[in-house]
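This is the structure I want to talk about, given as structure tokens.
Missing here is one protein chain; the remaining ones are kept as they sit in the complex.
So that you can tell them apart, the chains are marked A, B, C and D in the order they are listed, and the count of residues begins at 1 in each.
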Amino acid sequence: MTIEVKDVTVRFGGVTALKDASLTLERGKILAVVGPNGSGKSTLFNAITGMAKPAAGTVVVDAKRIDDLPAYKRIAWGVARTFQTPRFDPKVTVEEAVMCGFFRLRRTSIMASLLRTPSAAAEEKRFRDRCNEILDDLKLSGFRSQQMSELPMGRVRLVEVARAVANEPKYILLDEPAAGLAVDEQRMLSHEMRRLAERGVGVLLVEHNFNLIRELAEHVVVLKEGSMLLEGTPETIAKNQAFIDTYLGSTGR
Amino acid sequence: MQGSRLKLLMPAFSVIVVIALISPFIFSSPFWLDNSVLVAIFSLMALSMGMAYGQAGILSIAPAAFASIGAFATSVVTTRYGLSPLVGLVLALVLPMVLAYPMARAITRLSPLPLSIATLLLSLVLELAIREGGDFTGGYIGLSGIPTLWFAPNLFSMHVLGWLLVALVLVLYVNLTNSAVGRAVRTARHDPLRATADGVHVPSLLAVYFALSASVAGLAGWLYAHHLTYMGPDSLTMHVSIKIMLMAVIGGASTFLGPILGAAFLTLITLYLPAAETQGMIFGAVLILVLLVTPNGVLGTDWLAFFHGKKRKSDVARVQPAVGGGAA
Amino acid sequence: AASAQESVKIGGIYSLSGPAAPFGVPERDIVEALAAKVNKEGGLNGKKVEVIFCDDQTNPTEAARCATKLIRQDRVVAITGSTIGTGTLALMPIAAANEVPVLAPVGTITVTSKDNKFWPWVFRTAPSDTLIISAIMERGVFQPKHKRVAIMYQEDAYGEAGMKQAKKLSEERNIEIVSAVGAPLNAIDLTAAATNIRNSKPDVVLLKTSAPALGAAFVRAAKQVGIEAPIIGTGSLNQRPFLDAAGPAGEGIQIVSIGNWDDPSERQKELGEVIVAAGKTPKGYAELIGSTGILAAFEAAKRVQGDITGPKIRDALETICDYKDTYLDGNLCYSKDQHEGVFEDTLITVEIRDGKFKTVK
Amino acid sequence: MFELAEYLLRGALLGVTYGLLAFPVSLLFVTTGSVDVALGAYAVLAAAIMYTVGGPAGVILAIGAAVLASTVVGLISMRLNRPGAVDHVIAVLGTFGLATFLESFILTIFGTSPMIRQPFTTFWDFGNIRISPQMGINLAVCLVILSILFIVLQRTPFGRAMRASAVNPVGAALNGIPVKLIWFSTYVLGGLLAGAAGVLILFSTGADYSTAFTLTIWGFGSAIIFGMHSPLRGFAGGLIIGIVQALSSGYLPGGWATAAPLIFIFVILSMGRMNQIAATGGRV
Partner (left out) sequence: MTIVEKVSDFARHQNAVVMSCRDIVARYSRITVVSGLNFSLRSGEMLAILGPNGAGKSSMLGSIAGTVSGSGEVKVKNQDLGRMNAHLRARNGIAFVPERRGNIFSTMSVKENIDVGLRLLPPEEREAQRDFINDLFPILKKRETAMAGVLSGGEQQMLAIGLALGRRPDVLILDEPSQGLAPAVFDILERAFAVLKNKGLALLLAEQNVPFAARIADRYVILSQGQIVLSGGKEDLANPKELADAFLGKVNG
């Protein structure tokens, strides 16, 4: 039960954003991807979720090759993601934004939704209950009826995470979820990620806060200019001089 | 907050209450009954516009064209083949869908303004197709002698039927809006990629939704044909579509009751405008004024905040987009 | 209904905006002027006339709404209009259901078809398309030297019906239609259409349009692309705006129509005086057919004994025949089974010479 | 072959007229991201005044009136389209209100008669294709406006500021660009261009009170078909639409001739990649 990315190369015109990147994400594990700006981390996410077209390489999810699947089917296949720059409808309330995450779990037909048959109503209620749980977990319940545009940036990111969690994915890809979060919220988020992992969800994490990675991830992949620089446990990587020079800078010393 | 059944029925219920209150006063006035039926017909079209634009973000200049298909469908089967208007009803609901779906698949990825131009083009082509339909559609002359509905033989029963249909559509519309599909459509409207990341196949979802809205317009067309008993190529033209668009926007396109309010306002206002060349000047000026005062439509505007500025507390005042703010 | 006795209320449904406004506006103007004139002269059998107008915006739905409003709200006993054929078709069921006769200034053939359930209530006050087209074909097109005919028509009921009729008549005579080119009313450039017609090498071109702008655009385009064949125009082109817009390119064009303001008949001169007295300038066709309808309504009202009601006016209209007191050159005639009203004797042929319309016959 | 060439030429010349109207559409879109559907009405207003007044004074009055009308629209749009709270559709409907007003105004004041002036009665003859010299003037004016717009938009700092105000109004303000002023001036400039187009239209195809809507549709169609981002594309769009119209009225029967150009635009729009939503400039 893994996501296997093999030798994926992504090019945009003249720019090679990702070159022969490979990694394996197991369910129940937290894997971190780090690298300098523009090293291809988000592109890797896009390649996995089908939002960027790889020029070469394969993506296998749970033993099924998904290279040819369109993005929405990959999500339905159990790969949820957040975006580095949060994407949301500013007019929508927090609660509704999270409710949107349940789309792939929907079993009722449009006809049933129109008529609001008992089963459709029951499903809606199930979603709503689950939504409340998720909001509670991420301490967002107090803001459920606020519009997204009225939220401070940090909270927006949490809502994005909540939305991906609502998807009940097998794998969750988080692109800098902790950026702009206060320390206690970062703690809460790490807690949530661990819980996800314990429940058997594979977590792929892009993060520039290396302390957080140290705390969470068992394995780290380092990208540089699109290629894999090295990989290993956070500790070994943090000692690597090349990594310190290109990525951590003075914070690593 | 819990989308309880009662809450979901509110918009339709309020329509029925208002109509029930009005009915005794207009019961004996065929003039007002006639206007009421027309308002109901335009309300249906405006609701179709509300679905397409207010929810899915497709500013369609084609609702009248879809209504026209519905109207011609029922006109042709009832006058040419002597079939029951109920057969016409089925066709009026289905044909617009069948046409709207592929068309929406082709164009929903356009940005809003080109998208509305594309619907405008479609609407013009449909008008031409109806004209070229020869004897089948009555060509340039149109079809007269469309039977009235046997189950709604007089104006009052048409009035009741019209508003029942509006209420019915409202119920379905509210249900759909408060479902996963409704939410996905709203997301897709704002950011297709975001919706994709929720697992939505955006083109097909938008197309299905647009087809549903076209079907509502078709229903309006069905009612129109059997109410006026004449259907011509210039009965439901692009100009009507533009009026419908104005109705929806003035009332508040993303609310449930806004389009109905807008339909009533724009339909009745012509009664009080002078019958002269200057009518357009007054109409245009009124339109601009209304837009200037309530850019989000009458029901889309937070009136308390509008008048009291910052006096309101934030949590009370927030319009609930989940139910389209239509509970007002 | 009580107040209906103090004045005779007549509804006027005209296209005061939208594409048909060039017809609706002068129709309204002349009806207004004639009503004022009648009232000044003491009214109809002592009763004042009140004409209530309603703008149908060149749209059948609005025409029908107008009818409902005028009948139900204003309680009119007769209606003149609508300016457009489809508008008339849409409002007729309402008028018939309420027993109000309608005097329609339209050429659309089906309006007075007896298949319509509303037939008893509709009366035509303009030459029908059949009438005009046959006259044009006879007078202008079917001449020994014309073997190949081209048709330029406007894409609406008026143009299309005329084109079909012309094709049918030509077929009967074994005359070849070499091209039939349509253009929407709002077309702004017809050079390509004219080129198409020129390429078909016609001996004569039939121009079937009611819009002066479109007609003039074609005539200019014809000049530019070099169409040498004579052009025969229909109906409503014999108006000043067409002449002005066509400019020198209009020279030599023949038009079969009713009335000619540059060379008016005696009756038409009188109409001109009425128009001028009302502060307007005579435009053409629209005033003539507009005036006919309202005059017929006046006459019918005069012939009614006692209370004036819709059915009585209708019955009175059917007694109007060989009636000369309109501004048409011919006579108006309705009867129990004939609601056409206007016949070949009203039609004249005019030709543009030296920037003026000259009556040929 | 000759026949085809003639249709192409005539179509292209018609396209020049559409191109003239596509300029203000593109320009406005490039700077505000919105459109003004009253443009056709400005053109007809200008034509009507030019027709009534005539002479050089007429030109000034005509264009002046168009500018005045567009100033009104500019003011309205300022309220409906504030930087930071942009809703283009509402602003477009606002301009639609003015278009309705102007059409009725022209109908009331100038009546229903078609308006046209034909200063040229002799034609240029290109191998048996006769063309009015007015078309040459139109083409020249069109090319001049096109080059000016292109250079201003793409090559000058001012043009850059204009584009920036459409892409990100708030960001533009943060960079010291007076966004509202630029938007307002663009509306007015749009009126100027439309007014000039109106004067040329009076001398070539003519206009009447009901032409406004047609002009708007074709101007808009031309601007949109290849993407609204540059006047150059608007010009190309005008040419292609003119040519398609000429070809279809040359070779297609009846209603098809009218429908074909519409279907053509529809197909190009639905196939083309120019008008797609590009929320973040093309990446995820």
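Keep in mind that, in the parts below, a residue touches a chain if its C-beta (ideal position, glycine included) is under 8 Å from a C-beta of that chain, and two chains touch if they have at least 3 such contacts.
The shown structure was predicted, so the numbers you read here are calculated from the model rather than taken from an experiment.
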Please identify which residue in D:A173, D:L232 or D:I263 touches the non-displayed chain. D:A173
Determine which one of D:A164, D:I217 or D:I240 touches the chain that has been left out. D:A164
Of the residues listed, A:G28, A:P70, A:P152 or A:G200, which one is in contact with the missing chain? A:P152
Residues of chain D (touch criterion as defined above) contacting the omitted chain: 84, 157, 160-161, 163-164, 167-168, 170-180, 278, 280-283
Touch rule applied to chain A and the missing chain gives residues 12, 15, 35-38, 41-43, 84-86, 150-155, 176, 179-185, 208-210, 246-252
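Operating definition for what follows: only the chains that are shown with their structure count from here on.
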When you take the mean of every protein CA atom shown, which chain's own CA mean is nearest to it? B
Starting from the mean Cα coordinates of chain A and chain B, work out the distance between those two points in Å. 40
Check: chain B positions touching at least 2 other chains come out as 131, 191, 193, 277, 279-280
Which parts of chain C, given as residue numbers and ranges, touch two or more other chains? 17-18, 21, 25, 155
Which of the residues in chain B end up touching chain C in this complex? 29-31, 34-35, 38, 131, 139-142, 144-145, 224, 228-230, 232-237, 239-240, 270-271, 275-277, 279-280
So in the complex, the part of chain C that touches chain B is made up of which residues? 16-18, 21, 25, 53-55, 57-62, 64-65, 68-69, 72-73, 84-86, 89-90, 92-93, 108, 110, 115-117, 155-157, 160-161
Contacts from chain B onto chain A in the complex sit at residues 1-3, 5, 8, 172, 175-176, 178-184, 186-187, 190-191, 193-202, 208, 212, 314-315, 318, 320-322
